[in-house]
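This is the structure I have questions about; it appears just below.
For this depiction, one protein chain was excluded, whereas all remaining protein chains were kept in their positions.
For chain A:
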Amino acid sequence: MPSFTAKTSTISAALVVLIVLQGFCAVFFLIDIAHDFMEYRQPDFSLLHSSLELTANLALLAGAAVEGIFLAGLLRRQAHAERALSAASGALHDLMEQYFEDWGLTVSEADVAAFTIKGYSIAEVAQMRGSAEATVKAHLNAIYRKAGVTGRSQLASLLIEDLMNGALSAKVGPREDAARHPVQKSGTDG
């Protein structure tokens, strides 16, 4: 099972609590507002007031949905990163996720691709994802097709190539970069 940093766990749990609370309150008040609208003939019914309430609660619900999408993204990135602990992993990881997005990989394909780039075998990936090897092979074929490569080594070399071209140094903060390499120009336009 993946082991998470305490920080990710806390942030995720806090987000879930927030989503649940916002979601429930929005549903609760929307039911309430629906009752108000059904009694629009009553003298104390104000269309403006009720419409504003409706808007506020729909916005609350939308906020909960956005938090859900954000949480899914956070967990996905964390899941892909959990075994990458080298110094470059942060920037390399960003680059990797960017490629997955550009290629239009599905959630499962991106997960398989992350494992594959880190050098895990098909059997290992299947075991870590709780799926059959045939499924992983199908994912791999889709990944290679979408990335326009012929196999595992070409997939990895795409990232290496970008590393060489300085895509990584572009992602390192300029101050940190300058402090470490005072004379070297960073190839930010690569």
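Annotations for the structure displayed:
Just so we're on the same page, contacts are C-beta pairs under 8 Å (C-beta built on N, C-alpha and C of every residue); 3 or more make two chains touch, one makes a residue touch a chain; residues count from 1.
Just so we're on the same page, contacts and distances are computed from a predicted model.
The chain that is not shown carries the UniProt protein name "Cytochrome b/b6 domain-containing protein", picked from "Tripartite tricarboxylate transporter permease", "Cytochrome b/b6 domain-containing protein", "Phenylacetate-CoA oxygenase, PaaJ subunit" or "histidine kinase". Considering A:L18, A:I33, A:A91 or A:M128, the position touching the chain not shown turns out to be A:M128 (whole complex). Note that of A:L75, A:A91, A:A142 or A:A156, the residue touching the chain absent from this view is A:L75. When you scan A:V27, A:L61, A:A91 or A:L159 for touch with the missing chain, the hit is A:V27.
Where chain A meets the missing chain, the touching residues are 1-2, 4, 8-9, 12-13, 16, 23-24, 27-28, 31, 71-73, 75-76, 78-80, 106-108, 110-111, 128-132.
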